[in-house]
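Take this structure, written in structure tokens, and hold onto it; I'll ask about it next.
Shown here: the complex without one of its protein chains, the others still in place.
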Amino acid sequence: MPRVVVNVMPKPEILDPQGKAVTGALKRLGFDGLTVRQGKRFEIEVDGEVTPEVLAEIGDAAEKLLANTVIESFDVVAD
Amino acid sequence: MPRVVVNVMPKPEILDPQGKAVTGALKRLGFDGLTVRQGKRFEIEVDGEVTPEVLAEIGDAAEKLLANTVIESFDVVAD
Amino acid sequence: MADTVEHAAQTPDVEQPYAALGVKDDEYARIREILGRRPTSAELAMYSVMWSEHCSYKSSKVHLRKFGELSQDTPRGPLLAGIGDNAGVVDIGQGYAVTFKAESHNHPSFVEPYQGAATGVGGIVRDILAMGARPIGVMDSLRFGPLDESDTRRVLPGVVAGVGGYGNCLGLPNIGGEVQFHESYLGNPLVNALCVGVLRHEDLHFAKATGVGNQVIMFGAATGGDGIGGASILASETFDEDGPAKRPSVQVGDPFMEKLLIECTLELFQAGIINGIQDFGAAGISCATSELASAGDGGMFVNLDLVPLRDPNLAPEEILMSESQERMMAVVEPANVDRFMEICAKWDVQATVVGEVIEGDRLIIQWHGETIVDVDPKTVAHEGPVYERPYHRPAWLDAVNADRAEDLPHDNSPEALTSAILTILGHGNIADKTWVTEQYDRYVRGNSVLAQPEDSGMLRIDEETGLGIALALDANSRFSYLNPYLGAQLSLAESYRNVAVTGAEPVAITDCLNFGSPEDPEVMWQFAEAVLGLVDGCRELGVPVTGGNVSLYNQTATAPILPTPTVGVLGVIDNVATRLRSGFAHPGDAILLLGE
């Protein structure tokens, strides 16, 4: 089925406690030199074709619901 | 800075209450025909170059820490 | 290049964007007069936040002073700390003391409900921690627009999840609060959070920097560009041609960091190596340094280059104003610094010496080897402007009061009464609040003797003797609208009764006064009346006001919220095993009605 992916990440200037905790844990596990930011990935199955309209609609949905645009940014990719 | 992305998704046979809630919310907002699964996206900044070894190491980290392979699957992508 | 003190002295005529920082013409003139020169941009940053309504209480101070005229004795003896300290401290006997305080986080909770409410809880918990107390419980008083408004559907779930998310993660039982709905809160919800903490008498700590040579240590989270909208104006002026980098408009809380900070700080207290301590409140380093220095017996030197940063591009003005959460500042004797660092390392808490207590009475801050702040800290922290705002009784009040329920058409038929009762019971203000309270952990710590749905919360303090405290948090905004003096007293009376009926003896109160704009004389009148009502009520009941918080400018355009004086009452119970629950206990018990 046709699929669109929405990636939602904390804005770079916003504190990311999760990413911070994961970064620390990786270091303790011996994985050095990695800095992590943690966000969300939505895989969206679309009934029908992924037209530019559908992408725009999903962008709309991301703006409204999937991302909290006060603290997160997002992008929409046809998969 | 060079970046690697790890995507972690609930395995298809595992219940995804978040994805289901989002699917329902989208429908109520009038976005029809979309089925969502929700996972995580890790953006990892690497100190140095993204060599095949680094990718393998991050795959290791994903297997060990970033994903719980009992219920989640993951992939690693150089960005 | 930074705007140094030297440079400021040489360039008296540089135009400064003080108005954009909320500093009035006469306030700016006063700053110049205090300094005998123009302020550097870093100094201007400090004065602008510390002299803001939020930090200086410039409109409310003249009224709040009346609280200070009340006796400082509780029914159980003198207060150990009162108004003027981070939070009041009440002697509850057996060598124990309790500190409690409420604080508002209204505007941030409207902008970003989850994080706004979460960081509101975080802030008040650090206030309590800074007194040397272990935080042991939280409460929250919430007000939203009507339940069926779409924006309420955005704000309410976020706020509740935020209060719960932060408090649950800290392991603080939520033992009560309230949720009310009214149109006036639609564009301006209220989030008032209360925290209570316990300490032994000898562990009481004050926020002051004493002892020349003692080290000033920042510990906790790194400093980021949170909540520094204003400072960016300054930063862009002095630094960056392309304008300031992107700065977050909201703060994100890290409750896990705060939990570590709590355990770490308590262990530091226990080790006896903290001479003075201050949490970082709204005004960040500006506030912590100027308050610590002005309360102490020396001056303070701070090297801003040493402050750990989350965002390396921050300008010094921004570092001074940053509201990043989960940070504390301590004053420590040089011989104890190593031990201090060890304890912080144990808890994985970053700690950095950023300065020291110095001779004299100046607060001096350097950046890149140059002095960018050289002020008398008292002028920053305590000698801000004080306004006697005009106020008068609103003309519309008589008409509102004349419009009485008795004049409404009455239909006493059984059907009409049934439907009236159902309407009332179905209203958000009356309806069951389980949807909210189920999201809060009330069990953690194992000392919650009373929590929802009881009228007040009760916590056991001592397992052996059963010593405990009760707490209630109430406001009655509709009564306060009709008559702010009596409305505030009703809030007080309600909270007081809620504590008393559990079997605890009410001993002290705190408050959180939420009102509209102080520049509106009618709002100012509501405020003045509410304070008077509380003062007279407390005098009558024989309880002191240990502290509180004022939140003004709660309005949508020019329409203020209903005046909402939230009152928290603390009670003491010698043995929690004797507590009374609400609700009928045994079949066959007699039911008595007290009062008229």
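For clarity, chains are labelled A, B and C in written order, and residue numbers in each chain start from 1.
Everything that follows uses one rule, which is that a contact is a pair of C-beta atoms (placed from the backbone, for glycine too) under 8 Å apart; a residue touches a chain by one contact, two chains touch by 3 or more.
Heads up, the rule we're going with is that contacts and distances are computed from a predicted model.
Candidate names were "Acyl-CoA dehydrogenase family protein", "Branched-chain amino acid ABC transporter permease", "NADH-quinone oxidoreductase subunit K" or "Phosphoribosylformylglycinamidine synthase subunit PurQ", and the UniProt protein name of the unshown chain is "Phosphoribosylformylglycinamidine synthase subunit PurQ".
One of C:5, C:191, C:209 or C:449 touches the chain omitted from the figure, and that residue is C:449. For the chain left out of this panel, the touching residue among A:18, A:35 or A:68 is A:18. Among the residues C:254, C:356 or C:494, only C:254 touches the chain that is left out of the figure.
Although one chain is not shown, part of subunit C still touches it, namely residues 161, 164-165, 168-171, 254-257, 259-260, 346-348, 437-449, 460, 463, 576-577. For subunit B, the list of residues touching the undisplayed chain reads 10, 13-18, 21, 65-66, 68, 70-71. The set of subunit A residues touching the chain not shown comprises 17-18, 21-22, 25, 28-29, 38.
By definition in this document, only the chains that are shown with their structure count from here on.
Averaged C-alpha coordinates put the centre of subunit A at 34 Å from the centre of subunit C. One simple way to say how far apart two chains are is to compare their mean CA positions; for subunit A and subunit B this gives 9 Å. Here the CA centre of subunit B is 39 Å from the CA centre of subunit C. Against subunit A, in their complex, subunit C makes its touches with residues 111-112, 115, 221, 224-226, 245-254, 256-257, 310-311, 324-325, 348.
Listed in rising order, the residues of subunit A touching subunit B in the complex are 7-9, 19, 22, 25-26, 29, 31-48, 57-58, 60-61, 64-66. Residues 10-17, 20-21, 24, 68, 70-71 of subunit A are the ones touching subunit C in the complex.
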